[in-house]
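Attaching a single structure in structure tokens format; questions to follow.
Every protein chain but one is kept in place in this view of the complex.
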Amino acid sequence: MAERSDMSRGAGPEGQAFARGHLARVIGALWRLSLAEAVAYRVSMLMWMLTTTFPLVSLALWAGLAEGGPIGDYARADFVGYFVAAFLVRQVTASWVVWELESQIRSGDLSTLLMRPVHPLLHHGMQNLAALPVRVGLAAPIGVVVLVLAGGIELGGAGALLVAPAALVLAWLITFNVQVCIGCLAFWLTASSSLFEVWIGLYLVLSGAALPTSLYPPGLAEVVRVLPFHAALGFPVELIIGRVHGPEIARGLALQALWLVGFSALSRALWRRGVRVYGAVGA
Amino acid sequence: MARGTGRPRVGYYARLTAAQLEMSALAAMQYRVGFWTEGVLGMLWSAIGIAPLFVAVEHLGSVKGWGRWELMVLTGCFTLLSGLFGALLQPALLESMNHIRRGTLDYLLLRPADALALCLTCSFRPWRLVEAAGGVLLIAAGLVMLGRTPGPGDVLAAAVTGAAGFVALYAFGVMVLCASFKAMQLQSLTYLMEALLDFGRWPAQVFPRVLQALFTFVVPLLVMTSYPAEALLGRLEWATIGGLVAASAGLMLVARWFWRGALRGYTSASS
Partner (left out) sequence: MSTVVCVEGLSKRFTVPRREAGLRAALRALVRRETREVEAVRELSFSLAPGERVGFLGPNGAGKTTTLKMLAGLLVPSAGEVKVAGHTPSERRPEFLRRVSLVMGQKRQLSWDLPALDTFELNRVVYEIDAATFRRRLDELATLLEVGEVMRRPVRQLSLGERMKCELVAALLHAPQVLFLDEPTIGLDVAMQLGVREFIRRYNVEHGATVLLTSHYMEDVAALCPRILVIDEGRLRFDGSIEALRREIRPLRRVSVRADALPPEAELAAIGRVVEKEGGRLVLDVEPGRVPSAVQTLVALPGAQDLAVHDAPLEEVMRALFGRAEEARG
């Protein structure tokens, strides 16, 4: 009358399949829960979206500046395309895990998450992705309206557009991992939010959110375009509007992958160390 | 024992604000790292943001009548504003929202002083004043490079405009606070404020008419950055200043009205 317990399935193929199925079910449940949460927090989503309308105001700004003639290789119409794409890319790749992590570490709520059979970072990632449909749903109409008012957009060639989703995924992953790294600093420092503010300041200026990175003086522009900020925003945007061609596409993707590898290794290391410190000190 | 119940008692509120400031300063002293994280880093953040401006000047020569050094004066005004916002208004708003969320606003409301005044002075971040000081230096540097010494009238005009703008920003902050009574998630509005503040770096003339109006009367950035800078450069007319002051006063009255409504409907987090 022995009942087959989960443990008895063991580490063999059957056990592994079961574990995979279990994980899939957990992720599925988490997804549904996160989606409901995301919908419930419609106000915070709205606020978040408004915050990231930075690119749109920048649009008005630069379009105004370019009235008398193109600035660099961007004419007035080009700025429109650029910033609308930037707005949408920013929506898709946005993360707020740095704030969540920081508050959870400080308040001790992280303990609850650590008790769950799902890795807390996976939980945060799922939360972000679950909110993606809502974010895009709210942002897309605005993007369309702006485009219609400003007279259309030039898109990249088929090659570039095919690659764009991959670039977006990489950008999302980079942003997420960077935020995890900075969020983990809260395990040790009380000043982690100030550091994040500096990061955001740098990000806005160097990623292409405030102005296309190609407009920087030559020399400086090359340096800026190699940094992770550009990989997280500027590169996907330029892909979409067709400013990156041929070998540059591969180069850009490779850079993204490189930064991702670096930051994900860093985030993993910081997380492991941090959780140990967290456990030692106690919430 | 009626003690001036009708008139606002300036002396009392001055003492109260001083006491709150002292508390915040004491707390800040406990956290000396704040000089670096809030003061110096804050200044760095402001400095970084000059980049787009300079790029524009590189390409265009001047931005709608503002040359490189004029833009420096403008950036100085912006840094001054950003420092004051971060030192005086933002911490008070965030702490008040914390009180609302935790339910400790009840204690504030039980004090025999105007609740709004208590909320707006409940927390300061003195280290951000380092940033404000940096802004003043930038203004001075820009003026020196231009070889211009503003006359007393110009300085007065700049001070009045800046003050009017700051009052308007407070009014906007109060309305954000009232909104957060209803929904905790609206606390992100303070981050929205800070994000929008960044557009004060640019001269008013760069924005299309619509946005100019928005940023003057609704989210009063330009009133604190462009206009005082123009005043220092001797380019602002008193008629404009009068209009701005009136608009700010109006906004403050509207904010006060919202506040009264919010208190009426206060449900107080359950314990």
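Here the chain labels run A and B in written order, and each chain numbers its own residues starting at 1.
As a working rule, contacts are C-beta pairs under 8 Å (C-beta built on N, C-alpha and C of every residue); 3 or more make two chains touch, one makes a residue touch a chain.
Predicted model, so just to flag it, every value in this text is computed and none were measured.
Colleague: Of B:Ala27, B:Leu44, B:Leu94 or B:Ala195, which sits in contact with the chain we cannot see?
Modeller: B:Ala27
Colleague: Would you indicate which residue among B:Leu94, B:Leu109 or B:Ala179 is in contact with the undisplayed chain?
Modeller: B:Leu109
Colleague: List the residues of chain B that touch the chain left out of this view.
Modeller: Missing-chain contacts on chain B: residues 1-3, 5, 12, 15-16, 19-20, 23, 26-27, 30-31, 102-104, 106-107, 109-113, 115, 264, 266-268, 270-271.
Methods note: only the chains that are shown with their structure count from here on.
Colleague: Can you tell me which positions in chain A touch chain B when the two form their complex?
Modeller: 41, 43-44, 47-48, 50-51, 54, 57, 60-61, 64-65, 68, 71-72, 190-191, 194-195, 197-198, 201-202, 204-206, 210-211, 215-217
Colleague: Would you pull the chain B residues touching chain A in the complex into a rising list?
Modeller: Contacts found on chain B: 31, 33-34, 37-38, 41-42, 44-45, 48-49, 51-52, 55-56, 58-60, 63, 183, 185-186, 188-189, 191-192, 195-196, 198-199, 202, 206-208, 211.
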